[in-house]
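Questions regarding the structure given below will be posed in turn.
The complex appears here minus one protein chain, its other protein chains still in place.
On to subunit A.
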């Protein structure tokens, strides 16, 4: 009935369980949700890139950013609906707005963002139209919508961290202070990746560096400061994914900074950052799932808390 933790990071943790069965239930989510974490972040990062391009008069950045944002948002919509047990009922999310449900808040954030991102992207076809009313109103409408999408983008990129953390999944919940920074950084880096491929100007390089820094910092904290609950992120499939993610991020940043003179190196760095963002999201997803599947991660931290070794009272105010 009792089991011994056999992984190197646990100092021989003894705990009891019901025939080794999990206590909390892993989210019944497939990789669609992990993919959505990436595409949602990519949409947000691209919309911010597009707004930057719009305000600093870089049409190529603006156009690519808007198109990438729309593509990513469309993919996100698919992943979100596909993962429902009853996809035809996805509109039921819109019958309430519930602050205690990050998924409810996220649905509204996502809806607002996709509307704006859609208008901004459609506006890009204006030059292809014959002289007409549409051709005249689309660019200003796109400008407003582009800034609107950018205003919502940070919320879109970070609410997903709350979505994962607001569960009984031990390693997601415990990571709630840093997870939004990982996701914000990952979204920025992927948006910068799009920029590095389209138009590698200094602004995209700086965005890549700042995004990667946030992502690496947050991930490092999660992997090292959560005691036994860091373990699922360091071992198994999640550990491998996060290590690959880190390497790809580092390569992407190095390429973005050092490959300044080469379009090819810049584009490859952009690809590397995009891949890093996706792989990191999958790593975080898998780490949490692993922590829910093993009762050790539910029992031991709660036992420690009961023993008073980790003070964990209600939060101040």
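Basically, a residue touches a chain if its C-beta (ideal position, glycine included) is under 8 Å from a C-beta of that chain, and two chains touch if they have at least 3 such contacts; residues count from 1.
One rule holds for everything that comes next: contacts and distances are computed from a predicted model.
A.B. asks: Determine which name in "4Fe-4S ferredoxin", "IclR family transcriptional regulator", "Cytochrome ubiquinol oxidase subunit I" or "Xanthine dehydrogenase family protein molybdopterin-binding subunit" the UniProt entry assigns to the undisplayed chain of the complex.
C.D. replies: Answer from the UniProt record of the missing subunit chain: "4Fe-4S ferredoxin".
A.B. asks: Have a look at A:16, A:60 or A:263 and name the one touching the chain we're not showing.
C.D. replies: A:16
A.B. asks: Which one, A:193, A:211 or A:270, makes contact with the chain that was left out?
C.D. replies: A:211
A.B. asks: Tell me which stretches of subunit A touch the chain missing from the display.
C.D. replies: Listed in rising order, the touching residues are 1, 15-19, 21-29, 44, 48-49, 51-52, 55-56, 83-87, 89-90, 92-93, 95-96, 98, 100-104, 107, 150, 153-155, 157-159, 161-162, 165-169, 173, 176-181, 183-185, 187-188, 192, 201-204, 206-207, 210-211, 214, 292, 295, 298-299, 302-303, 305-306, 312, 314-315.
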